[in-house]
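Single-structure report; data block below.
Apart from one protein chain that is not included, each protein chain of the complex appears where it belongs.
== chain A ==
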Amino acid sequence: MYAIEVEKLRKEFKVYSSRSGLVGAFRDLFTRNYKMIRAVDDISFTVKQGEMVGYIGENGAGKSTTIKMLTGILTPTAGKVVVNGMNPHKEREAFVQTIGVVFGQRSQLWWDIAVQESFRLLKKVYRVSDKEYKEHMEHVIETLDIGPLLDKPVRKLSLGQRMRCELAAALIHNPPLLFLDEPTIGLDVLVKLKIRQFLKEINEKYNTTILLTTHDIADIEALCERVIMLDEGKIIYDGSLQRLKENWGEGKQVQFTFATEVTEEELCALTYDIKATWRKEETNSWVAHVAPMHVSDVISRIVARYDIQDINIDEMSTEEIIRNIYEEGVVHG
(Lines give C-alpha, C1' and ligand atoms only; values in the text may rest on other atoms or scores of the structure.)
Protein backbone atom coordinates (compact mmCIF):
# COMPACT_ATOMS: atom_id res chain seq x y z
CA MET A 1 0.00 0.00 0.00
CA TYR A 2 1.17 3.48 -0.83
CA ALA A 3 1.36 6.32 1.70
CA ILE A 4 0.40 8.79 -1.00
CA GLU A 5 -1.44 8.03 -4.21
CA VAL A 6 -2.22 10.86 -6.59
CA GLU A 7 -3.83 10.47 -9.97
CA LYS A 8 -4.51 13.23 -12.47
CA LEU A 9 -4.79 15.76 -9.69
CA ARG A 10 -5.82 19.22 -10.77
CA LYS A 11 -6.52 22.52 -9.04
CA GLU A 12 -7.87 25.58 -10.75
CA PHE A 13 -8.26 29.03 -9.26
CA LYS A 14 -10.35 31.89 -10.49
CA VAL A 15 -8.16 34.95 -10.65
CA TYR A 16 -9.74 38.37 -10.91
CA SER A 17 -7.95 41.10 -12.75
CA SER A 18 -8.81 44.71 -12.03
CA ARG A 19 -9.35 47.20 -14.81
CA SER A 20 -7.18 50.26 -14.73
CA GLY A 21 -8.25 53.77 -13.79
CA LEU A 22 -11.26 55.22 -12.02
CA VAL A 23 -13.74 54.22 -14.72
CA GLY A 24 -12.30 50.72 -14.62
CA ALA A 25 -12.73 50.59 -10.85
CA PHE A 26 -16.41 51.54 -11.22
CA ARG A 27 -16.92 48.92 -13.89
CA ASP A 28 -15.29 46.37 -11.57
CA LEU A 29 -18.07 47.04 -9.06
CA PHE A 30 -20.56 45.44 -11.44
CA THR A 31 -18.71 42.91 -13.54
CA ARG A 32 -15.23 41.66 -13.00
CA ASN A 33 -12.84 40.08 -15.44
CA TYR A 34 -11.46 36.78 -14.39
CA LYS A 35 -9.54 33.91 -15.82
CA MET A 36 -8.98 30.36 -14.66
CA ILE A 37 -5.45 29.55 -13.60
CA ARG A 38 -4.38 25.95 -13.42
CA ALA A 39 -2.04 25.82 -10.41
CA VAL A 40 -1.72 22.04 -10.49
CA ASP A 41 -2.19 20.40 -13.85
CA ASP A 42 -3.09 16.70 -13.91
CA ILE A 43 -0.21 15.34 -11.87
CA SER A 44 0.16 11.69 -10.89
CA PHE A 45 2.64 10.06 -8.54
CA THR A 46 2.84 7.61 -5.67
CA VAL A 47 4.97 7.57 -2.54
CA LYS A 48 5.78 4.42 -0.58
CA GLN A 49 5.76 4.22 3.20
CA GLY A 50 9.13 5.25 4.60
CA GLU A 51 10.26 7.18 1.53
CA MET A 52 11.73 10.66 1.82
CA VAL A 53 10.74 12.67 -1.21
CA GLY A 54 11.87 16.15 -2.16
CA TYR A 55 9.22 18.16 -3.92
CA ILE A 56 10.87 21.01 -5.75
CA GLY A 57 10.12 23.70 -8.25
CA GLU A 58 10.30 27.43 -8.75
CA ASN A 59 8.12 29.82 -6.79
CA GLY A 60 4.56 29.48 -8.00
CA ALA A 61 5.13 26.08 -9.60
CA GLY A 62 2.27 24.61 -7.55
CA LYS A 63 4.16 22.91 -4.72
CA SER A 64 2.24 24.46 -1.84
CA THR A 65 -1.06 23.98 -3.61
CA THR A 66 -0.30 20.26 -3.98
CA ILE A 67 0.61 19.98 -0.31
CA LYS A 68 -2.60 21.77 0.64
CA MET A 69 -4.62 19.28 -1.35
CA LEU A 70 -2.71 16.33 0.11
CA THR A 71 -3.37 17.59 3.63
CA GLY A 72 -7.08 18.14 3.05
CA ILE A 73 -7.02 21.93 3.27
CA LEU A 74 -7.99 22.56 -0.34
CA THR A 75 -10.53 20.65 -2.40
CA PRO A 76 -9.11 19.41 -5.72
CA THR A 77 -10.86 20.56 -8.88
CA ALA A 78 -10.45 17.10 -10.35
CA GLY A 79 -8.49 13.90 -9.86
CA LYS A 80 -7.94 11.31 -7.19
CA VAL A 81 -6.02 11.71 -3.94
CA VAL A 82 -5.61 8.89 -1.45
CA VAL A 83 -3.31 9.54 1.48
CA ASN A 84 -2.86 6.98 4.25
CA GLY A 85 -5.75 5.11 2.68
CA MET A 86 -8.15 8.01 3.09
CA ASN A 87 -9.59 10.85 1.06
CA PRO A 88 -8.07 13.87 2.83
CA HIS A 89 -10.87 16.29 2.15
CA LYS A 90 -13.81 14.00 2.76
CA GLU A 91 -12.60 12.45 6.02
CA ARG A 92 -10.67 15.46 7.24
CA GLU A 93 -10.91 14.97 11.00
CA ALA A 94 -9.94 11.28 10.98
CA PHE A 95 -7.32 11.86 8.29
CA VAL A 96 -5.36 14.70 9.89
CA GLN A 97 -4.86 12.51 12.95
CA THR A 98 -2.46 10.45 10.78
CA ILE A 99 -0.31 13.27 9.43
CA GLY A 100 2.04 15.94 10.72
CA VAL A 101 2.53 19.22 8.92
CA VAL A 102 5.08 22.00 9.24
CA PHE A 103 4.62 25.21 7.31
CA GLY A 104 7.91 27.08 7.40
CA GLN A 105 6.26 30.41 6.86
CA ARG A 106 3.39 29.97 9.25
CA SER A 107 3.43 29.23 12.95
CA GLN A 108 1.11 26.63 14.37
CA LEU A 109 1.99 27.30 17.97
CA TRP A 110 -0.07 29.78 19.95
CA TRP A 111 1.76 33.07 19.89
CA ASP A 112 1.11 34.42 23.38
CA ILE A 113 1.46 31.34 25.54
CA ALA A 114 4.36 29.14 26.60
CA VAL A 115 5.48 26.40 24.22
CA GLN A 116 4.62 23.67 26.72
CA GLU A 117 1.01 24.91 26.90
CA SER A 118 0.75 24.55 23.14
CA PHE A 119 2.19 21.04 23.43
CA ARG A 120 -0.29 20.21 26.16
CA LEU A 121 -3.20 21.37 24.05
CA LEU A 122 -1.95 19.44 21.02
CA LYS A 123 -1.51 16.35 23.17
CA LYS A 124 -5.20 16.59 24.09
CA VAL A 125 -6.22 17.42 20.54
CA TYR A 126 -4.49 14.33 19.15
CA ARG A 127 -5.56 12.20 22.13
CA VAL A 128 -2.02 11.11 23.00
CA SER A 129 -1.75 9.21 26.27
CA ASP A 130 0.65 10.35 28.99
CA LYS A 131 2.74 7.23 28.51
CA GLU A 132 3.11 7.61 24.75
CA TYR A 133 3.83 11.30 25.14
CA LYS A 134 6.56 10.69 27.68
CA GLU A 135 8.20 7.94 25.66
CA HIS A 136 8.17 9.72 22.36
CA MET A 137 8.37 13.41 23.17
CA GLU A 138 11.08 13.24 25.76
CA HIS A 139 13.32 11.91 23.06
CA VAL A 140 12.19 14.51 20.52
CA ILE A 141 12.67 17.36 22.98
CA GLU A 142 16.12 16.12 23.83
CA THR A 143 17.24 15.60 20.23
CA LEU A 144 16.00 18.98 19.10
CA ASP A 145 17.41 20.53 22.25
CA ILE A 146 14.32 22.56 23.08
CA GLY A 147 14.00 21.66 26.78
CA PRO A 148 15.03 25.14 27.99
CA LEU A 149 12.56 26.83 25.61
CA LEU A 150 9.42 25.09 26.83
CA ASP A 151 8.37 27.67 29.40
CA LYS A 152 8.91 30.66 27.08
CA PRO A 153 6.10 32.27 25.10
CA VAL A 154 6.47 31.65 21.37
CA ARG A 155 6.75 35.35 20.55
CA LYS A 156 10.02 35.50 22.50
CA LEU A 157 11.73 32.71 20.54
CA SER A 158 14.16 33.26 17.68
CA LEU A 159 13.26 31.82 14.29
CA GLY A 160 15.58 28.83 14.73
CA GLN A 161 14.23 28.07 18.19
CA ARG A 162 10.67 28.43 16.97
CA MET A 163 11.19 26.16 14.00
CA ARG A 164 12.57 23.40 16.21
CA CYS A 165 9.51 23.74 18.44
CA GLU A 166 7.22 23.68 15.38
CA LEU A 167 8.81 20.44 14.27
CA ALA A 168 8.35 18.91 17.72
CA ALA A 169 4.72 20.08 17.74
CA ALA A 170 4.06 18.39 14.40
CA LEU A 171 5.37 15.11 15.81
CA ILE A 172 3.43 14.98 19.08
CA HIS A 173 1.17 12.21 17.79
CA ASN A 174 4.05 10.45 16.04
CA PRO A 175 2.39 10.49 12.59
CA PRO A 176 3.44 7.98 9.91
CA LEU A 177 3.48 10.76 7.32
CA LEU A 178 5.09 14.15 7.60
CA PHE A 179 4.63 17.12 5.24
CA LEU A 180 7.26 19.81 5.46
CA ASP A 181 6.67 22.98 3.49
CA GLU A 182 9.97 24.86 3.42
CA PRO A 183 11.01 23.84 6.93
CA THR A 184 14.49 25.37 6.74
CA ILE A 185 13.56 28.76 5.31
CA GLY A 186 15.57 31.53 6.91
CA LEU A 187 17.50 29.27 9.28
CA ASP A 188 21.21 29.31 9.99
CA VAL A 189 23.51 26.45 8.99
CA LEU A 190 23.67 24.84 12.43
CA VAL A 191 19.92 24.71 12.89
CA LYS A 192 19.51 23.38 9.35
CA LEU A 193 21.98 20.60 10.09
CA LYS A 194 20.25 19.73 13.32
CA ILE A 195 16.86 19.57 11.66
CA ARG A 196 18.13 17.39 8.81
CA GLN A 197 19.80 15.02 11.21
CA PHE A 198 16.65 14.81 13.28
CA LEU A 199 14.46 14.08 10.25
CA LYS A 200 16.81 11.31 9.16
CA GLU A 201 16.65 9.82 12.60
CA ILE A 202 12.87 9.68 12.87
CA ASN A 203 12.68 8.30 9.35
CA GLU A 204 14.96 5.43 10.38
CA LYS A 205 13.36 4.89 13.75
CA TYR A 206 9.67 4.99 12.86
CA ASN A 207 9.82 4.50 9.07
CA THR A 208 8.11 7.88 8.75
CA THR A 209 7.30 8.99 5.22
CA ILE A 210 8.45 12.53 4.56
CA LEU A 211 7.41 14.83 1.75
CA LEU A 212 9.49 17.95 1.72
CA THR A 213 9.39 21.14 -0.30
CA THR A 214 12.37 23.42 -0.18
CA HIS A 215 14.44 25.88 -2.12
CA ASP A 216 17.58 24.76 -0.36
CA ILE A 217 18.94 21.97 -2.53
CA ALA A 218 21.28 20.95 0.28
CA ASP A 219 18.17 19.80 2.21
CA ILE A 220 17.30 17.50 -0.66
CA GLU A 221 20.85 16.21 -1.03
CA ALA A 222 21.05 15.44 2.67
CA LEU A 223 17.68 13.75 2.97
CA CYS A 224 16.00 12.62 -0.21
CA GLU A 225 16.66 9.67 -2.44
CA ARG A 226 13.97 10.78 -4.76
CA VAL A 227 12.91 14.14 -6.13
CA ILE A 228 9.77 15.24 -7.87
CA MET A 229 10.23 18.40 -9.86
CA LEU A 230 7.33 20.61 -10.72
CA ASP A 231 7.05 23.35 -13.31
CA GLU A 232 3.93 25.36 -14.09
CA GLY A 233 1.78 22.79 -12.37
CA LYS A 234 3.23 19.79 -14.24
CA ILE A 235 5.70 17.16 -13.09
CA ILE A 236 8.82 17.50 -15.21
CA TYR A 237 10.99 15.00 -13.39
CA ASP A 238 10.27 12.16 -10.99
CA GLY A 239 13.09 9.88 -10.01
CA SER A 240 16.25 9.49 -8.01
CA LEU A 241 18.50 12.40 -7.29
CA GLN A 242 21.39 10.24 -8.51
CA ARG A 243 19.91 9.82 -11.96
CA LEU A 244 19.15 13.51 -12.20
CA LYS A 245 22.78 14.25 -11.49
CA GLU A 246 24.04 11.66 -13.96
CA ASN A 247 21.83 12.85 -16.79
CA TRP A 248 22.42 16.46 -16.19
CA GLY A 249 25.56 16.89 -14.26
CA GLU A 250 27.87 14.72 -16.33
CA GLY A 251 30.92 16.67 -17.17
CA LYS A 252 32.86 19.39 -15.51
CA GLN A 253 32.77 23.07 -15.64
CA VAL A 254 35.75 25.24 -16.19
CA GLN A 255 35.59 28.83 -15.16
CA PHE A 256 37.81 31.37 -16.90
CA THR A 257 38.42 34.95 -15.89
CA PHE A 258 39.60 36.81 -18.96
CA ALA A 259 41.74 39.90 -18.95
CA THR A 260 39.77 41.39 -21.84
CA GLU A 261 36.19 41.24 -23.01
CA VAL A 262 35.17 38.24 -25.11
CA THR A 263 31.94 37.25 -26.85
CA GLU A 264 30.04 34.02 -26.74
CA GLU A 265 30.38 33.57 -30.49
CA GLU A 266 34.16 33.67 -30.30
CA LEU A 267 34.25 31.14 -27.51
CA CYS A 268 31.78 28.79 -29.17
CA ALA A 269 33.59 28.98 -32.45
CA LEU A 270 36.82 28.05 -30.74
CA THR A 271 35.38 25.02 -28.97
CA TYR A 272 32.79 24.03 -31.56
CA ASP A 273 34.07 20.50 -32.25
CA ILE A 274 34.19 19.42 -28.57
CA LYS A 275 30.63 20.61 -27.76
CA ALA A 276 31.40 22.97 -24.94
CA THR A 277 28.58 25.24 -23.77
CA TRP A 278 29.37 28.66 -22.43
CA ARG A 279 27.65 30.70 -19.78
CA LYS A 280 28.49 34.23 -18.72
CA GLU A 281 28.89 34.79 -14.99
CA GLU A 282 30.29 38.29 -14.66
CA THR A 283 31.67 40.81 -17.10
CA ASN A 284 34.83 38.90 -18.00
CA SER A 285 34.10 35.63 -16.38
CA TRP A 286 32.75 32.68 -18.40
CA VAL A 287 31.98 29.08 -17.51
CA ALA A 288 32.45 26.25 -19.99
CA HIS A 289 30.52 23.02 -19.50
CA VAL A 290 32.30 20.10 -21.16
CA ALA A 291 32.69 16.35 -20.97
CA PRO A 292 35.53 15.35 -18.60
CA MET A 293 37.78 14.08 -21.35
CA HIS A 294 37.78 17.49 -23.08
CA VAL A 295 38.73 19.56 -20.05
CA SER A 296 42.41 19.83 -20.88
CA ASP A 297 41.59 20.48 -24.53
CA VAL A 298 39.40 23.45 -23.67
CA ILE A 299 41.98 24.89 -21.33
CA SER A 300 44.82 24.61 -23.82
CA ARG A 301 42.80 26.19 -26.61
CA ILE A 302 41.60 29.11 -24.47
CA VAL A 303 44.94 29.74 -22.87
CA ALA A 304 46.65 29.74 -26.23
CA ARG A 305 44.30 32.37 -27.58
CA TYR A 306 43.46 34.70 -24.67
CA ASP A 307 45.02 36.41 -21.73
CA ILE A 308 43.74 34.56 -18.64
CA GLN A 309 43.62 35.84 -15.06
CA ASP A 310 42.16 32.84 -13.30
CA ILE A 311 40.96 29.28 -13.97
CA ASN A 312 38.74 27.03 -11.81
CA ILE A 313 37.62 23.49 -12.49
CA ASP A 314 34.45 22.27 -10.71
CA GLU A 315 32.00 19.43 -10.66
CA MET A 316 28.48 20.57 -11.43
CA SER A 317 26.68 21.18 -8.16
CA THR A 318 23.15 19.91 -7.76
CA GLU A 319 22.01 23.45 -7.36
CA GLU A 320 23.41 24.32 -10.76
CA ILE A 321 21.88 21.27 -12.34
CA ILE A 322 18.53 22.29 -10.99
CA ARG A 323 18.99 25.89 -12.03
CA ASN A 324 19.72 24.70 -15.55
CA ILE A 325 16.57 22.63 -15.58
CA TYR A 326 14.46 25.54 -14.31
CA GLU A 327 15.93 27.73 -17.02
CA GLU A 328 15.84 25.36 -19.94
CA GLY A 329 13.28 22.73 -19.09
CA VAL A 330 13.98 19.03 -18.70
CA VAL A 331 13.61 18.12 -22.38
CA HIS A 332 17.22 18.91 -23.18
CA GLY A 333 18.41 16.19 -20.83
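The criterion applied here is as follows: contacts are C-beta pairs under 8 Å (C-beta built on N, C-alpha and C of every residue); 3 or more make two chains touch, one makes a residue touch a chain; residues count from 1.
Following the convention adopted for this analysis, contacts and distances are computed from a predicted model.
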Query raised in the report: What is the protein name, per UniProt, of the chain that does not appear here: "Cbb3-type cytochrome c oxidase subunit", "ABC-2 type transport system permease protein", "DNA-directed RNA polymerase specialized sigma subunit, sigma24 family" or "Xanthine dehydrogenase family protein subunit M"?
Result: "ABC-2 type transport system permease protein"
**Report entry** Touch with the omitted chain, as defined above, among A:Lys8, A:Arg32, A:Lys48 or A:Arg106
**Finding:** A:Arg106
Report summary line: Touching the hidden chain, out of A:Glu117, A:Glu201, A:Asp238 or A:Glu319, is A:Glu117
Report summary line: The one residue from A:Val96, A:Met137, A:Val298 or A:Ile321 touching the chain left out of view is A:Val96
Report task. For chain A, enumerate the residues touching the unshown chain of the complex. Result -> 13, 64, 68, 71-75, 92-94, 96-97, 99, 101, 103, 105-108, 110, 112-113, 117, 120-121, 124-127, 153
